[in-house]
Structures are given as C-alpha cells and as structure tokens.
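In this view, the complex is presented without one of its protein chains, the others remaining in place.
Chains here go by letter, A and B, matching the order in which they are written, and residues are numbered from 1 within each.
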Amino acid sequence: MNADSRPTFALFELVARFGGELIGEGTVRIGQVGTLETAGPGEISFLSNLKYQRQLGSTRASAVIVGEDARGATQLPRIVCRNPYAYFAKVSQLLNPRPPRPAGIHPEAAVDPSARLGAGVYVGACAVVEAGATIGDRVEIHPGAYIGPETVIGAGSIVYAGARIYYGCRIGERAIVHSGAVIGADGFGMAMEDGRWIKIPQIGRVVVGNDVEIGANTTIDRGALEDTVIEDDVKLDNQIQIGHNCRIGAHTAIAGCVGIAGSTRIGRYCRIGGSAMIGGHIDIADHVEISGGTAVAKSILGPGTYTSLFPVSTHEEWLRNASLLRHLREMRDRIKALEEQLKSLGGQRS
Amino acid sequence: MNADSRPTFALFELVARFGGELIGEGTVRIGQVGTLETAGPGEISFLSNLKYQRQLGSTRASAVIVGEDARGATQLPRIVCRNPYAYFAKVSQLLNPRPPRPAGIHPEAAVDPSARLGAGVYVGACAVVEAGATIGDRVEIHPGAYIGPETVIGAGSIVYAGARIYYGCRIGERAIVHSGAVIGADGFGMAMEDGRWIKIPQIGRVVVGNDVEIGANTTIDRGALEDTVIEDDVKLDNQIQIGHNCRIGAHTAIAGCVGIAGSTRIGRYCRIGGSAMIGGHIDIADHVEISGGTAVAKSILGPGTYTSLFPVSTHEEWLRNASLLRHLREMRDRIKALEEQLKSLGGQRS
Partner (left out) sequence: MNADSRPTFALFELVARFGGELIGEGTVRIGQVGTLETAGPGEISFLSNLKYQRQLGSTRASAVIVGEDARGATQLPRIVCRNPYAYFAKVSQLLNPRPPRPAGIHPEAAVDPSARLGAGVYVGACAVVEAGATIGDRVEIHPGAYIGPETVIGAGSIVYAGARIYYGCRIGERAIVHSGAVIGADGFGMAMEDGRWIKIPQIGRVVVGNDVEIGANTTIDRGALEDTVIEDDVKLDNQIQIGHNCRIGAHTAIAGCVGIAGSTRIGRYCRIGGSAMIGGHIDIADHVEISGGTAVAKSILGPGTYTSLFPVSTHEEWLRNASLLRHLREMRDRIKALEEQLKSLGGQRS
C-alpha cells in the first residue's frame, strides 16, 4: 500500500471529477484511501455515520469525505457531499484501477474453434471455452474457468479462475463471476415412482443481466422448464445457492451463505442478510430487507425489514428456556384459564 | 425451445410407451413439455395437485397429464395416470434426451498411463485422471474435473466440469456429479494437546452407490476410520456438506445448503429441506421429513415431519417478542404462582 508507486490526485482534482464542496487546502495530494483509524498521510478517509465522529478527531488521514451533517466536525481538508460512502467508492476506484489482463489466448487454454471471441479477449491457462460459445469484447476468462457450449458472455465481463458456466446460459455485460461459482447446473427436480427417483430434465437456462457480481462458490441452477433469471445490477456474495426458476429483481444485494429454494421471486432493491434461508415458491416484494440468519417460509408482500432469530444466550440460560418453547400453547391456555377464573371470582364478589 | 427441431410423439405413442389412459384425440403430436401457464401448442403439461386446477381452464397446452381425480376437469386431450408428475418426468426425458459427449480423450487432458478406462469414455480438456484410477464404460469426465489416484467411477456416470474426487473413493454407476462438488476431502478431525491441534489422519473413504446425484459445490468428506457412505438413489442438491463417517440411506433427497455433521446416520426415503442443520453423532429414522431451515440436534426415532423455525415477522414485532424468549421460565413461574395464589384464594373463599 505504498502510495509512492501509484498516481496521486489533488483534492481539487477529485472535486473536479466527482463534485462536492471542497473545504480547506485543495492542493493536498491523495494516493490512497483508508479508514479513519488506519489512514495516514497522503490518504483520504470518509465519515458516513455520525456515530463514528469521535474517530475524526484522532485520524491521521490527510483529508476526509463527509456529509453535510459533519461539515464542521473537523478542521482537516475535506470534501462535503451528499453521499460520502459512494464518493469514497469512486475515489477508491480512481486510485485503485484494476489492471486488465492483456488480451490473448494462453497456449494451454482450450478454446473450441467454433466459439466466437470478441476483440481484446483474454483466456488464461487451462481455461476451456466449448463449442458455439460467444465471448464478448474485452472479456477476461481466467485460468481454469469453464464456459459451456452455446453460452454467451457479455462484453467487459470477468470470469475468475475456476468459475464454471454450463451450456446455453447467458451472462450480461460487465459481469464479475468469482472463482468456484457454478452457473447453470441442473435444478433439483425429480419425481418419485415405485420407490425410486426419476430425474426431470432441466431444460431452462440461467439468464444473468448486466452489471451483476456473483461471489465465490455461489451456485445458480438452470430452470426446470423456464429460465432462472438474475436481473441487472444484482450483487451476490459468496456461497449463495439460488434454486431453479428463481427470479432476483434488479439492484438486489444478497449476502453470503443465503439459500433460496426453487421458483421464488425476490423483488427489486431488496437486501438479504447473510445465512438467511428463503423457501421455495414464494414472493418477496420490492425494497424488502431480510435480517441475517432469518428463515422465510411465506411470501412477504410489502417493503420493510423482517427478522426471525432466536436470540443467543449462554447455554445454561438457553437450556432453562428452550424446553418451554414446546409449551407455549399450554402457557397461553393457563393464562386464559386464570383470566376466566379471576373474572368469575370477580363476578361472584361483586 | 423450438419444438420443430426435435422429434415429436403422438399421444397414443406416449401411452404405448408409458401406459395410462388416453382420452381425446390420440394423434395430437407433442414436441415439448411445459407448465400449465407457459405451455403452448405442441406441448404437454401436467396437473399433479388439484389446487392448480384453475390453470387447466386457461392453459394453451395441446394436451395434459392428469390423475384419476382430474380426469373430467378438462376437455383437452389428456392422459390419465396414477402419478402425473412421474409420468411427466418420463415424457420430458423422452423429449429432451441428453446428448452424450463423444468418446475420446482430449489432447489437453492428463490421464495417467496406469489408469484403467472402459469403453466409450470421454475425458475433456484439462481434466485429470490420476494413477490407478478405474473409469467405467461410457463415463464422461468433463473439462477440468479431477479423479484422484485409485478412485473408481462406475459405468455411465457423469462428472461435470471441475468436480473433484480425492484418492481411493468409489462412485457407483449412473452417478451425476455436478461442477465444484468435492468428494473425499479430509474429515474434520483433530485432537487438542498442549494448546495446539494434532491432525487425525482420515483413513476412510467415500463410497457412493448407484444412481446418486451430487449437486454443484456439495462436499462429502472421507471417513476418519471407516467410510462415509451414500447409498443408492440418494439425491443431493447444491452446497450440501456431509461430514466424515455419515451414512445417508437409499432414496433420501436432501435440498440445498444442508449441513450434516460427522458420524450421523440418516435413514432411507428421508427428505431434508433446504438449509437444515443436522448435528453430529445422531440417528434419523427412515421416512423422516425435516422442514427447511430446521436445526436437528438430537436423534429422530420415528417417521414424520419435524420442524424448528422461529416464524418471521417485521423487525419491530420481532424486537417486541424476542427479548422475552429469555424469560420464558420466569413467565412460566409467574403463571404457576398465579395459579397457586388463585387456588389458595379460592380455598379461603369457600
């Protein structure tokens, strides 16, 4: 993280690019971003939540990005803007450009002659592109990645090492698919007859929109009859499982380890917390937030935050309470009986 | 999904193959399957649950597969049978045959000379078959898959791109192993001594029966001392973790993201819902159904459906209630005290 080896930008240059109001010395040069706690000279930090305001006093950063509410909270050179976290993201992108892989096909890659490759495509060692695949311009297919027959990858997408996309799927433009992700494996469909399972062919595809990021070891199954659809700008963390026929609405973000069973539809702009468990054949409205660890077995029809968590306690305390969970109805009935007795007692008294 | 490019079958041909009673015009030709909602002309759909009967009225399908209970529920040409969903599965298999990979070893595959390969085996680019492995007839080993030393793969099995099977394991016939699955990694075994962990060699194998399907990124650990065993016709969805020494009984189906800790035995014909968490060293009887998201920490000795889910609610409602979970015993004690007071009150009154 040696800022010397990277280009630097003066604060006034940042404001010229990204807007915001500059307060203080505009010629301070910035080479890297950091947290309030760890940023040092030549670095810029940000404050997006007033509850961390105390850290502003002790930061060694050369400048900070703050919101209107904190414009006077520091004497440091600062950029005041509407959305400090987003501003910080843009500054970090500027200071940490991702070096693209140089175009070309590694001699140890295996690209089928019938695959169509756009301009500037990179295919790494031991990557495999099967027959009839279509790879857009500037796509990077890193070592050991796999693109199945007839699959289409949109321009500017990155498929990291060892990600695997089965046949006939469509990935949009500017997608990022991390290592170990598997897109388009068979959905989990079978019928029981005479004591044995009969496999149901999964004839749908996976169709992924533009600007989607898919985390490491996340799996998205192909549809049983129709397609599984991931709309534009969806962000999926690691180790998520999305069952066949699901549809995930645009701009929805899903944290790690979430499981979503088949045929479920999740709205736009939802946020699903880590390890949440979402049942099959349900609908979740737009702008729904699901807390981490929450199990959702029924549709959620309106926006809001939803939770189902048994609160953690010491094991001894848990032992004392947990067994009573099986007796809630009985407790309720005893309360009811008490109320009636007391009422009749009152009645007799009056 | 253009039916024109596939062979079609007349309804009477389907009945000749698969049985059932034909009602209506038997010469109607069928080229694909679909849902009641989406099937169009030339396609056949099915009704396996009377609660979807309303969709029968509006379907554009050319024919439907129904059970005895719905034989009169439509005027469409129809096949009446005992198990419409299984019938539908068989028709879909007929209409959507999976094209086998042509036999042969890709020049960029790495097959050890000491490996034994049956007839008609396919080994894709960048797949690796190690020393002493035995690959049965017509097995497909897709690009980037890995078969460890001395491992045996039964005839007709498919190992998809990038699935990995460690040394010394046995996979039965007609298995399907999806991308990213890892079979035979070390079980999680170690002993603590003097503040450090000592690894316990995992000297068992993974032994998988016939007709097993293993989902994408599912992991099955090798046994510590004995084998981990997956019996015939077990169906495993994606991202399942099966710990060392487990035994999964025949015909059991396990949905995505289920974790099963070590040395647990699950019976035959069980169904485990998605994201269920099953502890170690427990027994689950035959014909047990576990609801999705359910945590099982003790053995389940008889058939039935079992559940442990905190119901979801709005976050505010949850906040109101969740803290009281830690006070259930206190609430119970207060109810008891009220009952006693009321009793003594009653006693004094009489």
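Assume a residue touches a chain if its C-beta (ideal position, glycine included) is under 8 Å from a C-beta of that chain, and two chains touch if they have at least 3 such contacts.
Keep in mind it's a predicted model, so treat the numbers as computed, not measured.
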Only one of A:73, A:105, A:282 or A:338 touches the unshown chain, namely A:338
Have a look at B:13, B:137 or B:186 and name the one touching the chain we're not showing. B:186
Options B:8, B:55, B:96 or B:308, residue touching the unrepresented chain: B:308
Among A:78, A:205, A:222 or A:251, exactly one should touch the missing chain; which is it? A:251
So which of A:202, A:239 or A:263 would be touching the chain we can't see? A:239
What residues on subunit A make contact with the chain left out of this view? 1, 32-35, 38, 83, 85-86, 88-90, 92-93, 96, 98, 106, 108, 124-126, 143-144, 160-162, 176, 178-180, 211, 213, 215-217, 233, 235, 237-239, 251, 253, 255-257, 269, 274-275, 291-293, 309-315, 318-319, 322-323, 325-329, 331-332, 335, 338-339, 342, 345-346, 349
For subunit B, residues in touch with the removed chain: 108, 110, 126-128, 130, 144, 146, 148, 162, 164, 166, 180, 182, 185-186, 188, 190-193, 195-201, 203, 217, 219, 221, 225-226, 239, 241, 243, 257, 259, 261, 277, 279-280, 291, 294-298, 300, 304-311, 313, 317, 320-321, 324-325, 327, 331, 334-335, 338, 341-342, 345
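Heads up, the rule we're going with is that only the chains that are shown with their structure count from here on.
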Quick check: how many Å separate the C-alpha centres of subunit A and subunit B? 25
